[in-house]
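And now, chain A:
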Amino acid sequence: MNNTSTLFSWFRLILKRDLALSFKKIATFLIPLVFFLIVISLFPLALGTENSFLSSLSPGVIWVAALLASLLAVESIFNEDFRDGTLDHFLLSGEPIFILVFAKVFAHWLVTGVPLLLASLISTFFLFLPEGVVLPLLISLLIGTLLLSLLGALGSALTIGKTAILSAVIVLPLSIPILILGVAIITSAINNQDYLSYLYFLGAMLAVGIPGLCLATVEAISINYD
Partner candidate 1 sequence: MGSPPFFFKWASRLLPWFSPISFSILIIGLIWGVGFAPSDYKQGDVYRIIFVHVPSAILGQSIYLMMAIFGSICLIWRAKLAGMFLRSAAPLGASFTLIALISGAVWGKPTWGTWWVWDARLTSTLILFFLYVGIIGLYSSIDNKQKGDRAASLISVVGVIIVPIIKKSVDWWQTLHQPSTFSITSSPSMTSDMYFPLLICVIGFYFIFVSLLCNRLRVEILTRERNTTWVKEYLNNKV
Partner candidate 2 sequence: MLEFIRDLFLMDGQGKYVWFVLLIFFIVICFNYYLPYRAIRKIKEENSQHTGE
């Protein structure tokens, strides 16, 4: 009992620290958000402003922008701690790495994923999405960004100390199912079709992905510190 409570206090400690750090530098959670909105507004500029055309493209546009914004911020998950030695300190403390990964992914998601949800609300006006789509859009982004954070953590842990572009090349092909399912959910919702089956599948991926990808990330970190 004592053991679990110390683990939980570690989790809270790391989470608090990461959140405090990112609130100190406001850029870490504002920049992915603004990046997302910039990418979204590039599409009307490039493709024209016809309402029906834009709203037919919007699911893809929103998801590609979310994918890029989430991966843009991925470098910060482990690299910063690697550089200033925090990661070494934690590993020396002998606490399970699992709790570190868990806390860091959750913090990353709170700092980049949740602002993306707000930004996606704004993007529904930009891309003329019908109102009924807002709920499936938010739910799919909620699950999808969490999955993207998990995948990004794996890529970041594998490429600690390397460029972010390498981690993007590794992670982007693996994130294709998230993209396809997310677009499928929104498109089905626009066409008044049943989108729940896609949503359940995305949820199932999350249920498998949380333990699976966290374990892989733990392994990736311990490869780096052998």
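Regarding candidate selection, all candidates are chains of the complex that A comes from, given by their letters.
Methods note: contacts are C-beta pairs under 8 Å (C-beta built on N, C-alpha and C of every residue); 3 or more make two chains touch, one makes a residue touch a chain; residues count from 1.
Keep in mind it's a predicted model, so treat the numbers as computed, not measured.
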Which of 1 or 2 touches chain A - same complex, any copy: 1
Interface residues, chain A side, partner candidate 1 - complex: 154, 158-159, 162, 166, 169-170, 172-174, 176-177, 180-181, 183-184, 187, 198, 205, 212-213, 216, 219-220, 223-224, 226
